[in-house]
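My questions will all concern the structure given below.
Every protein chain except one is present and positioned as in the full complex.
Labels run A, B and C following the written order; every chain starts at residue 1.
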Amino acid sequence: MTRVAIVGASGYTGVELARILCNHPNIELTAVTSRQYAGMPLAEVFPNLRSKVSLVCENLTTSEICDRADVVFAAVPHKTAMDLVPQLLGAGKKVIDLSADFRLRDVAVYEDWYQAHSSAEFLAEAVYGLPELYRDAIGGARLVANPGCYPTSIILGLAPLLKANAIDVHTIIADSKSGTSGAGRGAAVGTLFCEVTDGFRPYKVGGTHRHIPEIEQELSVLAGEALQISFTPHLLPISRGILSTVYATLRPGFDAAALQALYHSHYDNEQFVRVLPSGSLPATQYVRGSNFCDIAFSVDSRTGRIVITSAIDNIVKGAAGQAVQNMNIVCGFPEATGLEGAPFFP
Amino acid sequence: MTRVAIVGASGYTGVELARILCNHPNIELTAVTSRQYAGMPLAEVFPNLRSKVSLVCENLTTSEICDRADVVFAAVPHKTAMDLVPQLLGAGKKVIDLSADFRLRDVAVYEDWYQAHSSAEFLAEAVYGLPELYRDAIGGARLVANPGCYPTSIILGLAPLLKANAIDVHTIIADSKSGTSGAGRGAAVGTLFCEVTDGFRPYKVGGTHRHIPEIEQELSVLAGEALQISFTPHLLPISRGILSTVYATLRPGFDAAALQALYHSHYDNEQFVRVLPSGSLPATQYVRGSNFCDIAFSVDSRTGRIVITSAIDNIVKGAAGQAVQNMNIVCGFPEATGLEGAPFFP
Amino acid sequence: MTRVAIVGASGYTGVELARILCNHPNIELTAVTSRQYAGMPLAEVFPNLRSKVSLVCENLTTSEICDRADVVFAAVPHKTAMDLVPQLLGAGKKVIDLSADFRLRDVAVYEDWYQAHSSAEFLAEAVYGLPELYRDAIGGARLVANPGCYPTSIILGLAPLLKANAIDVHTIIADSKSGTSGAGRGAAVGTLFCEVTDGFRPYKVGGTHRHIPEIEQELSVLAGEALQISFTPHLLPISRGILSTVYATLRPGFDAAALQALYHSHYDNEQFVRVLPSGSLPATQYVRGSNFCDIAFSVDSRTGRIVITSAIDNIVKGAAGQAVQNMNIVCGFPEATGLEGAPFFP
Partner (left out) sequence: MTRVAIVGASGYTGVELARILCNHPNIELTAVTSRQYAGMPLAEVFPNLRSKVSLVCENLTTSEICDRADVVFAAVPHKTAMDLVPQLLGAGKKVIDLSADFRLRDVAVYEDWYQAHSSAEFLAEAVYGLPELYRDAIGGARLVANPGCYPTSIILGLAPLLKANAIDVHTIIADSKSGTSGAGRGAAVGTLFCEVTDGFRPYKVGGTHRHIPEIEQELSVLAGEALQISFTPHLLPISRGILSTVYATLRPGFDAAALQALYHSHYDNEQFVRVLPSGSLPATQYVRGSNFCDIAFSVDSRTGRIVITSAIDNIVKGAAGQAVQNMNIVCGFPEATGLEGAPFFP
């Protein structure tokens, strides 16, 4: 049994990691850390876990974590992660880092959008944990930088088009909508029930969201040239789910049938990407609680644009589920282990 | 007292018209028609109206409607409206038509997107009922074509930019999200609570929604040249509200301060348009139940695009409220009569 | 114009008071206080109020409040109110207090459920602000203790039965469900969107909620004898609304027709109580945004119990709306002024 720790277990990513891992047949969850809830059973912090997880939250030192675990999920905020992760690696651990600290390869870009980076020497080694793009590298990695939720939905939606040079890369606009769990579990007026329910709002409009450099990095690699996108996030009155609507001008020579074939050839061997049949559209409620990414596209012949719509559960494929998928690859387990559950609807 | 009838009172637009009109000091609501609920008090169909509206739904002939009312709100589906409206006009009535039948000036465009038009001779006379653009014409009209909900949010958001020639008109993309009341009150699996709640989905992707020709007609007038847009509607798990996020490439020479001044000069005399201060963003929950349209814009200097966000309550400013605003103008009442209520939040 | 101040305007009761008062024809809102938001326009704290309320939140002394206002709504927490209110009264102001501090006539009961009372000498003078029971006394009061939200729904539902001696007073069980706005606007994990949505939970089960002594006080007066009730509150995933389901054993001699007559005779002159016809049931969505209390009852002949169901909007009839109703009575305005709006649905 591989021993696994969750560092920073008291957020929504933490509880979802615990939910998935508590039934994983190849691992044993051996430690869950939380400064705030130290001493409290995780199943009291998150009563859904009663009788499924018996671990108590602890405020462990890094060395104690290393004594307990072979693989560590770092579910701590960025900046905290850049200090923690090198120590874990130094102790010979495999790390799945869910923060943004090791996603960007260019330290200057990181420092432009975040703050000074104290562990930039690990950026080259970290593998961007999108298995559909980097499966082989993940398999040999000791540090996996688990992608952001918005980037996962957008990159998977655009990858086949960019690889095939099917769109004008300077016309990409991503309009994304996320459930409120993405805002975290911190007490804040802005995410109170009464502020969010029965409402809808954009935020960080105008090219200011920190997921932009991450998206652009990966899209540029896929396109083979540097590109910039417009990206607008919005807050949905739902717990889980991201739906991204992505616009781009189609290059000549790609009709709907060819594009459908392109998507299928790209994803038909992927267990967690479902290319929808023509005429179907994704919806967050059809991926709820699962690791699936559902993708469809529509060609707007009036304007010459293609519209890609993709849906994920932001705390599964957008965070905890993808992290477990990465762990499975790193550890050599079948990639879908623990992630076989169908989405629940309604 | 002006006598007013609502034809087709049993939908969500009907109940909202009744809610607004029951406290309107200049009119008397004299008839509410519904084939389905004929004989039932409207306040039993919609129990929120108990003790506020005592009328019974009736299945009236057009001539009976004409006997009862001076002004008629036609809240029937398109195609039904094109048969009804000419009869009402023929009897000398003023008509606010909430269907799509008289919104498009070009019958060929109408017939391309809808079906054959049996009353095309009235298209030239009908005034598009967006008071912020056509106030004077509405004042003298006998037939007002009340705008669609999505068009209202998009046209008001773009009007100042188009008039000032501030954007490249071939780059407009409108990504809109609507509450479920927009889908009407017909019994259908797709709008059941369990299908919609805790979810989010696009529909009619790829340039197929019937509001497109209406939006393009008005934007083209504003721009002074024919233009086409990309438009994607989505279904929000809320009752009321539309938020449109609109993208366009900014022409050189327009900085944020100039654009803010432009919006203010355009709308500061408008009672129902609130241009938000820089740094603020609209949200559907802040216009809920009111006739306001809240508008903000952000300049994305990285990509050279402007992002306009606008929010309305789809059954008030997007339907019933705007219809009453039009009635007020047609009848010479102060324009905000009956529409003074502040949005309710939470 | 009567000058009115809201002390403690930054909570959900405060914004609702401002929403109602901004269209009230007989008063002028002259001050809104908030320590937390001092210096910020109330319409920035609550953007729904943009263009409707121009006041800036201030951290005023009591004497400054007294300089500005003739009537004061005290929307501060209990304990804070007991210090503030006597000073306002001493300056000759009329006070509508929305806290619990002056609702209980017996100081010992207050101190048993809350804490020591520093202004107990005002308890005898304060009038319990349920107009349907105490209209005359309210008319002459300088201190009105605005009722709690749960008590309003329960007391109005039971009053006719208790006055008519129709139920066994020792069998009353009130099972109440409240929208989340009742929990206030403080940042707290328990009321975050993700904790509340798509869920339902009881709280303070077993006779521990502080509204119990208030309910029992008023029911005992109505019954003419001391009584105790079982009361269980629950948290609904909605913003606004309380629905109480109240059970009691019916005394012999009261059939459904007699009871219906009893309710009608009791409430038919009340503008804000709607006794539903037999066969209809209340729902929170039919009173949303209004000052109505909808009441129905059902006789369960199998068990000999009567089941009363009553619905209010907890921040209107359960707080701000009832407070304005009380102000209208105190000031001699028509009782429904500012409260004429029909509930909005959907």
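In this section, contacts are C-beta pairs under 8 Å (C-beta built on N, C-alpha and C of every residue); 3 or more make two chains touch, one makes a residue touch a chain.
All of these numbers come straight from a predicted model, not from anything done at the bench.
Engineer: So there's a chain missing from this view; which of the remaining chains does it actually touch?
Structural biologist: By the stated touch criterion, the chain not on view contacts A, B, C.
Engineer: Tell me which residue among A:86, A:304 or A:341 touches the hidden chain in the full complex.
Structural biologist: A:341
Engineer: One chain is left out of this view; which of B:129, B:157, B:206 or B:237 touches it in the full complex?
Structural biologist: Candidates B:129, B:157, B:206 or B:237; residue touching the omitted chain: B:237.
Engineer: Identify the residue among C:175, C:270 or C:340 that touches the chain left out of the display.
Structural biologist: Spelled out, the listed residue whose C-beta touches the missing chain is C:175.
Engineer: Among C:182, C:241 or C:338, choose the residue that contacts the chain missing from this document, as touch is defined above.
Structural biologist: Residue touching the chain left out of view: C:241.
Engineer: Of C:38, C:108, C:205 or C:261, which residue touches the hidden chain?
Structural biologist: That would be C:205, which touches the missing chain.
Engineer: Can you list, in ascending order, the chain B residues touching the missing chain?
Structural biologist: 12, 180-181, 185-189, 191-198, 237-239
Engineer: Which residue numbers on chain C touch the omitted chain?
Structural biologist: Residues 173, 175, 177, 194-195, 197-203, 205-207, 228-230, 232, 234, 236-241, 243, 245, 247, 281-285, 288, 296, 298-303, 305, 307, 309, 311, 346 of chain C touch the chain absent from view.
Engineer: Name every residue on chain A in touch with the hidden partner chain.
Structural biologist: 12, 15-16, 18-19, 22-23, 44, 46-53, 181, 197-198, 239-240, 271, 274, 276, 280, 283, 285-290, 292, 294, 340-346
The rule is simple: only the chains that are shown with their structure count from here on.
Engineer: Would the interface of chain A with chain B count as same or different, where same needs over half of all numbers used to appear in both copies?
Structural biologist: Copies use mostly the same positions to touch.
Engineer: Averaging only over C-alpha atoms, locate the centres of chain A and chain C and give their separation in whole Å.
Structural biologist: From the centre of chain A to the centre of chain C is 46 Å.
Engineer: Taking the mean of the C-alpha atoms as each chain's centre, how many Å separate chain A from chain B?
Structural biologist: 38
Engineer: Any chance you could list the residues of chain B touching two or more other chains?
Structural biologist: 197-198, 239-240, 283, 285, 288, 346
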